[in-house]
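In this view, the complex is presented without one of its protein chains, the others remaining in place.
Order as written gives the chain letters A, B, C, D, E, F, G, H and I; numbering starts at 1 within each chain.
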């Protein structure tokens, strides 16, 4: 059976062969590069119109296009603690700064969380004379614990 | 023996008893609230001047003030996969979006990483009519793999 | 230092010695028994008025009452897979029915989740001639993934 | 060899291709949507009549229909701590509220458990002006520890 | 605070010092040696009368006697895979024979389980000229999966 | 290469297709149903005569029959903590009653273990007006620690 | 409460302070140095006479001497994969040679195991011009799987 | 691609089909049965002459013979804690006797280890009227920690 | 789909068949043997010119050559704690000397790390009359924590 993982691998293979960029694909479908990349990597669901466009870009079959519209079993990493250095640095930030972020969200908002669902992200280059910087902006809705 | 963890617990106890805010403490020592909170939670090293100020705010002993200047064994979470919902949401973002962030850093910069050491972070409230949002901005130096 | 865990243990000891019931304590403070029990077990934050009442019921000190108002590091179980049979049965339900619940939430609502923050729960006895049943009702806000 | 997992994957592929809904399939075989979905996902055993109906709906072979009647090795998740956000939220509820549920079952019933075998579940939409809610009702027979 | 674990340790210390046998203690309180041992080791709840008798045998305080009547957080082993050879042999039986037991329960009864709650156990010496044998008899209620 | 696991899967497929029962197969080869099932599931070694009979019942090739006579790498479960409810209940018994069984074996026999090798098991139905019960009898040789 | 671990630590402290050797202690009580060391480290049970002698050597209390006669919860290592290099080398031998040992035991004896209970061990220095060698001899009773 | 694991599986299949014994194969190539078995199971490297002989015995291709001469990624077990009873008994010995072996090596040799590389092993049958015994002799070079 | 792992396996197979050495391949492409080996094993990215040369040496297809230029998901080991003795010795050095290295980096440089990205490594033979030695030199840029 064709799985969502097969679709991801097919997309990655076509992307390399044809030299596409994620930002170009995102521009074509009119969405952010973060959302489109996450969807192509099997972590998000596209609506029918977008799935059709993605299907045309990567020569997907009808069933593969249908799969892009089905909520996937999420989680893109093969191990609990990621081994890839790029991704590990993010995990390290959670490990080192996690309690700090928790304290500051509680100080500003009270007892609740930043949603990872009603959430968006922006990754950009920050020019810097001492060496350019990666900037990651995250924005998630604040959700308070419900008292009942 | 007094450990850095004991200093963290003493600071937290004093902070609750006296009703301090992290942002007030940060303002007093003239650094960002993110850095100061991380240091007070045992994840960063303060220089002597700041350690003295922190020591006065929280009535620390000379040895406790010295401990604030010693690089700690970092890692603020008790388990590999964090159980606290605020911190888990960050881990979930790494799990779901990790490969996306990796792809986009590589697309923009080439083969390298965002440093988690030459790094800073800013946590703010983003007003929104549909419910305010938590905004987390991260900025880390881009480091390329060295070819040799 | 006194931690939130110490407060939980003190509350449990007093509760056993004095023969209190969670439902009675909940009635006194005018909240649901589920919320009050979770708070007394160190998983929720009480506002000042409720914390004062809890403090009087269990003879807590001012600092212990203050601790009840500070968002705790959540997670009430000592192991990833719970060993206690009551709690394991809930974990088994997640293991066996998890993908079923995911499918049915997606079928009814689309791609999103049931919040565990804007969430409430009700545990009641369901009389049944073949043996009474435990009924657990959960209700959480539906949150859709944000497209951007 | 064809395994139960192969049957599950075949059913999922046919369901997507033909646009079936779990609730429609359940209505056809005259059982709840929760039970039928769990069975189609490889977690429950159908009796011969139901297995035949499921087999017709999804064009299964005789051996595949026979497999639906054999108790499967249960457990539908690939990791101990689920990575999918929908399912993780359920795990988080067990982690945060597990000890609360244990306390309240013991307070109401005494020392025993809620069965996860003599068990049923109902998932519905709860309309709410502030945003619809997911409602999950669980009902399991109370079983007391036997003294001997 | 005194915990159930403290009571277990106190009972074990007294038992060694005074040379009691579990079977003698069980005979005094009129219950099986398996149940009484499990309770004294912190895994079962005694009713008030039995708890009083246990309290007298081991010089327990009133609070310790009260603790014996409170359902404990069960699980008597310090690691997921037990390191003690006696207990590991039981785990090995589950590992080697687990699928066999599952097959034979399903063959005899259908799709369901042997309860570990409505359960009793008997451990005896089986004289044998080639070396005596340990005999463990387990009996648990059969519970069928509920169709709904 | 054909592995023992392949033989197990072939046997299971044939058994379902032809509607065999483990007890019938055991009766044909003149051994207990527990031993024969464990062997067919890849956990035991058959001698040549029995392997030939099993081979005829399930149409095995000569190499597959040879494999049945080779000691396998034992362990029949895919995870350390079993996820299947039938098998988990056995693991729960080890978790909850493990220290009890250890105490009672030591009280009756001294410091030693119940062998899981020189071991046999019997699984039967125990009729009971309140609902039939599963009875599992285990018998293993007592082995004392050797002093030297 | 005094535990067996406390007795082990007390013995180790006394042994260092007084400069005893395990082989001398073993000679005094007339048993092998391997057995006596294992017992002093909390892994074996001594009979009353030996426990008394050990008690005199290390100034143990009556209760500590009694504890030496009670079967301990075995397992002397703090982690599943040992971190100490001496002990890791043994684990590495199991990891690298485990399947070899299994094959050769089966070739010589048939389907069964080497007992780790009816077992003894001898550790000696093997003089060698290229550097002395550590020699470990293990001898365990062969146990065949019982057919039934 | 053909991997070393494929070679191991091919050797095992041929060995069963042709009824070879490890000791016979070892005799043919003039090395110990322990070394030859470990090499055939993919844990050791053969030199060219021996690899050729092994290749002839098992009809290996030139590439498979070349693979036998390449240092493999060692580790012959599928799990950290081995599930097979023969191999588990060895792991249990490490768990129970590990600290004992460490103490006695240090007492005899000082601070250092027994090498698992400059190492050999001998597995033999030890006739015994009470039941034959498995004897495993290990000999590894003593290596002292270097002071610098 | 062809993955980077497939390219690694193809390179390893060709290398064995043709008897190449890593140092020869490195010399051909004009880079260090450490970098080239890491790239061929799937851990580094080659630029187009080098990828073409590697492709010619190992008869790679155009897509395989393209894959060598795409940043891989790094991490070359199958388990968290490596089982291969060569690699385990490195892990043991981290385990035993890790805190020492941390102390000495902090003493010399202050609070910061040695980069594993802006990093190079050199592995050489160190002749020694008592037995040659392996010398591993690592050099990584010092990165200080940023104060903000």
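As a convention for this text, contacts are C-beta pairs under 8 Å (C-beta built on N, C-alpha and C of every residue); 3 or more make two chains touch, one makes a residue touch a chain.
Please read all numbers here as calculations on a predicted model, not as lab measurements.
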Candidates A:73, A:88, A:119 or A:142 - the one touching the absent chain: A:88
What residue numbers in chain H mark contact with the hidden partner chain? 31-32, 34-35, 44-45, 47, 70-71, 73, 99, 102, 106, 110-113, 115, 117-120, 143-148
Could you pull out which residues of chain A are in touch with the chain that's been left out? 81, 83, 85, 88, 92, 95-96
Spell out, residue by residue, where the missing chain touches chain I. 21-23, 33-34, 37-38, 41, 43, 74-77, 80-82, 84-87, 89-109, 113-116, 119, 121, 123-126, 128, 130-142
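By our rule, only the chains that are shown with their structure count from here on.
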Of C-D and F-G, pair with higher C-beta contact tally: C-D
Chain G and chain H have mean C-alpha positions lying a whole-number Å distance apart equal to 23
Contacts with 2+ other chains: residues of chain G: 34, 70-71, 73-75, 77, 80-81, 85, 92, 95-96, 99, 102, 106, 113, 115-117, 119
